[in-house]
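Heads up, one of the protein chains got dropped from this complex, but the rest are sitting where they should.
To keep things simple, chains are lettered A and B as they appear, and every chain counts its residues starting from 1.
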Amino acid sequence: MAQTYDVIIIGGGVVGSAIARELSRYKLKIAVLEKELDVCTETSGRNSAVLHAGFNNRPGSLMAKFCVEGNLGFDRTARELDIPFKRTGKVVVGFDEEDLAGLKALKDQGDRNGCPDLELIDHNRIKELAPFIDGEFALYSPMTGILNTFIYTIALAENAHQNGVDYFFDREVTSIARTGQSMTGIHRVSPEYEIQTKYGMSPEQNSLSRTPYDHFRSRWVINSAGLNADVIARMLGNSDYTIYPCRGEYFILDRKLAPYLTMPAYPVPNAKAGGLGIHLTPTIDGTILIGPSAEYIDAKDDYASTQSVMDLLIEDGARIFPPLQANSIIRSYTGIRPKLVSKNKGGYADFVIEERNTYPQAVNLIGIESPGLTSSLPIARRVVEMIGQKEDLQSNPDFDPNRKGILCFKDQTRDIQRSLIQSNPNYGEIICRCETVTRAEILAAIRNPLGVATLSGIKVRTRAMMGRCQGGYCQTRITELLMKEKNLQPQDVLYLRNSSNMFTGRVRDI
Amino acid sequence: MNRTFICIACPVGCEIEARIEESSEGPIILEIAGANCIRGRTYVENELKNPTRIVTSSVRVTGENISITSVRLTAPVPRNRMMDVIEELRKVRLTAPVSIGQIVIQNILGLGSDVIVTKPVDISGV
Partner (left out) sequence: MTAHDVIIIGGGPAGLAAAIELKRLGVADILILEREKDPGGILRQCIHDGFGLHRFNESLSGPEYAARFIDQAKEMEIECLTNTSVLEITSGKQVTAASPQGMTTYQARAVVLAMGCRERTREAIRIPGSRLAGVYTAGVAQSYLNLKNIMIGRSAVILGSGDIGLIMARRLTLEGAQVKAVFEIQPHANGLPRNIEQCLNDFNIPLFLSHTVTNIKGRNRLEGVTVSQVDDNLRPIPGTEKDYACDTLIISVGLIPENELSEMAGVILDPRTHGPIVDENYQTTVSGIFAAGNVLQVHDLVDFVSLEAERLAMSVAGYLETDTLLSADFSKDSIKTSTKKINKPADFAPAEFIPIEADQSIAFTVPQYVSGQADFILSLRVRHPVRNCQIVLQQGDQIIRSVKLRKAIPAEMIQIPIKSGDLVSREKITAVLEYE
């Protein structure tokens, strides 16, 4: 038996979840089908976490338009979704005449795109804004900001869910068929789509799923499948696009270095490189990112770090950021860009957001790489617009744009911390020592509204295990809490994806 | 033949060089050097005849918040029986409270060693 929806969104990343949230403003039955076990598992969470201003994008492109729009509106977004966000500003730094010409061109581009307050600045001003960054001149963008991509995506998803959207995890779409037609309430006969999915885990293992449905019917299909958007597009009869995975590796530096970097510092971009060049980005959590590299790879899921790139990052990194030492690296991670241009062609292609007559009511979003994060809500509104052109969308009177996140104990004043502990003793038990995460927050993360039950799910919702000891102290306590709350046997505990089982069983049988 | 042993009787871990000869009664030590104390020679003799080891492990305990506690043998047992000892320990089921030194198994497998609890578990199983 199929579960029937008005709209099904394939892919629970930042774009899919933004679309879910925006669509939930209307009286529509909406579901998100996510292949993995949590939102934000792939590209959405593996980037520099920057809210771009929009000067890197070609005037007239969707990237430029949506990036500027998304940037300007983000203060409100952050307020509504209760997420951390900071407009740090950003410098793009150069040294010679060629660089200066590049910076001037960037500024022109940004001015044409409508980025406010871009400024070409000199060496002295660079020293004022970013004392530890070297450069002769720079483009200064005061509107650029930083955020936590996981928390943002989770917030979008939770807000969507709170407004009635169903999230299905562990559902990989295997086929989409146009079947029959159905009446809507507005006397229009519209095609219906039948979507087959498969579980990654066997039904016995899949204690996370809330319903046993594995196929779905829907009037609209939104393809926001990121790295696999070309695969889904082909299922929707659109074979024009190929996603070329382009991997970027990063290092995360100890928060001890935070005083040395107040805002993202980028080099002048090289047009053909396919990325923004190795740059430095402070994170909203107080660490520093160095990266990313740009390497076209074969497999869409090869997230491995490589020796050569790690060596390169240290070498290049130390040059542009003198405080960097090898022992300040606490972690490396990788992301894969869903590029629409091959290695030989180089550069960027614009966002593809299209609906075709041959497959009406199916919207393909393909090649949503940088500035996809910044553009997420404007992209979502565009999709809403496209749906609104074909049917009357009725407002959902119960829609609440406001979502409450997990309170961060560490960020509160001592007085507030004291009263939190008084009201809930679980705030007094510090589980993650490096990041000062309390039992109350761990429990809130385990009890998350989407029903996610992986160890990584707790990690990204609280920052536990993300500090310098990388879970050396807290991991055992957190897995214990997870097993107790979700009634899991040790062999069921998953790290991130299907088959990422952490344990094999008990030492002494219970 | 010459053989090097690392004595485990104490943390010093003396490196003992021994010249050994095979005889009809088994290996005999002709010469020994490098032992800081008499336990070294005893250790080498044992290692040749019948190497023995202390085994430490865990046993099941039923308590509210904990499900195992640690145990130790009181005397060394033949090295080739260690896995048999572990198998016996798998069968143990204690009930909280248990105290340090409490005998879990007496003369395990007839090998001349008791098994004692090394970490107490109180009634609430903490």
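Here is the rule we use: contacts are C-beta pairs under 8 Å (C-beta built on N, C-alpha and C of every residue); 3 or more make two chains touch, one makes a residue touch a chain.
All figures in this text were calculated on a predicted structure; none of them were measured in a lab.
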| item | value |
| --- | --- |
| Left-out chain, listing which of the shown chains it touches | A, B |
| Contact with the hidden chain (one of A:Pro116, A:Gly451 or A:Pro490) | A:Pro490 |
| Hidden partner chain, touching residue among A:Asp75, A:Glu98, A:Asp240 or A:Glu429 | A:Glu429 |
| Interface with the undisplayed chain - residues on chain A | 301, 303-307, 310, 326-327, 329-333, 414, 417-418, 421-422, 425-430, 433-434, 436, 468-473, 475-476, 479-480, 490, 494-508, 510 |
| Chain B residues that touch the omitted chain in the full complex | 5-8, 10-11, 13, 15, 53-58, 67-68, 70, 72, 79, 82-83, 86, 100, 118-120, 126 |
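Criterion: only the chains that are shown with their structure count from here on.
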| item | value |
| --- | --- |
| Mean-CA-position distance for chain B and chain A (Å) | 54 |
| Footprint of chain B on chain A - complex, ascending | 506-510 |
| Parts of chain B lying in touch with chain A, wherever the complex brings them together | 58-60, 67-68, 90 |
